[in-house]
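Left out: one protein chain. Kept in place: all the others.
Moving on to chain A:
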Amino acid sequence: MGKAKANAGPLARRPDNSAFKQQRLPAWSPMLTAQTVLPFFYGMAIVCVLLGAWLLVTVQNTHELKVDYTHAGSCDKCFEKRKDRANANQSCNCTVVFNIENMFKGDVFFYYGLINFHQNLRQYMDSRDDGQMIGRNKNLRNPSSYCEPFIKDKNGLPIAPCGAVANSMFNDSFTLVYHSAAGSRVVPLFRKGITWYTDKNVKFRNPQVENKTLTLAQVFEGTGQPLYWQKPVYDLDPWDRNNNGFINEDLIVWMREAAFPNFKKLYGVLNRAIEPFTDGLPAGNYSVLISYNFPVEYFQGRKEVVLSTVSWFGGQNNFLPVAYLVTGCLILLLAVILTAVWWKFGKNGRNMEE
């Protein structure tokens, strides 16, 4: 195994005297002594507790309101109606009322939430074609086999967008109404800018065509709409022609599959340009007009509307501050135990003697 060396002579086979080969590399040997470990534990405890306290205070200043509308208010009838699949094409509208006691200051975000909807099933998550969604014409006409069986409609046309994820897209729509003394008025929501920049601009693209004059409908000609959809993909947003096709923001939001069966997805952002919403959502009575399309009764799911403000570390999140406080306290406890043990056994090195 010894490497033959070029130089001959009496000491030809003598190994090199390098620090590496002789295992004498200069090195730093940190040691777990009480002088380093105990201060570290106390330091970590303090950092965690302080951070936790700060986060807690921050979270206290955020607001969140959840309204379960599965069969609340007048939605009960819609819930019953959606039980029968034959009624899928009949529209059903209902209203849920709620009250905001304290004003939601700052940016307010409007989410829809689904409970017990498994977007994280393996077969479900795989059932999409990113090649199609990025606008590749090949994939548009000939989607990936992963989309099976949501790949061709009953006419044999390729489905765009194909796959189970797109097929099950959430299709309730909401109108938030503010009831003040001055009367009822619709709360203005931005329905765009609710996606990640990368999704909107890179990951999702409409099919590229050389002829720029073609309408979106023409571009998607020869493709079928997903089975459960009521509208084709190029007609998702009737009010904004640029928000159609694969770059429809609701579609993009839906296509970012949730990790857990309970999730919320952004629906809109409060437009604060208009009075009286410049400072956020004022306290008062509100109602949500819901176009109730998405059936959840098959999977014992629930639907909800969430209104929330955010802090510097994101939306309302009680777990993080509490977790920090708990961790901090546990570390403090550990530190005290360590100190006691060290004081009793390790300090004068009694245990160290043989």
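We take it that contacts are C-beta pairs under 8 Å (C-beta built on N, C-alpha and C of every residue); 3 or more make two chains touch, one makes a residue touch a chain; residues count from 1.
Methods note: contacts and distances are computed from a predicted model.
Missing chain, UniProt protein name, picked from "SEH1-like (S. cerevisiae)", "Phospholipid-transporting ATPase", "General transcription factor IIH subunit 1" or "Gap junction protein": "Phospholipid-transporting ATPase".
Chain A meets the missing chain through residues 1-2, 10-17, 21-23, 25-32, 34, 37, 41, 44, 48, 51, 55, 107, 109, 111, 116, 118-125, 127, 129-131, 133-134, 136, 144, 146, 148-150, 164, 167-168, 194-199, 202-203, 253, 256-266, 269, 295, 298-300, 308, 310-317, 319-320, 323-324, 327, 331, 334, 337-338, 341-342, 345-346, 349, 351-354.
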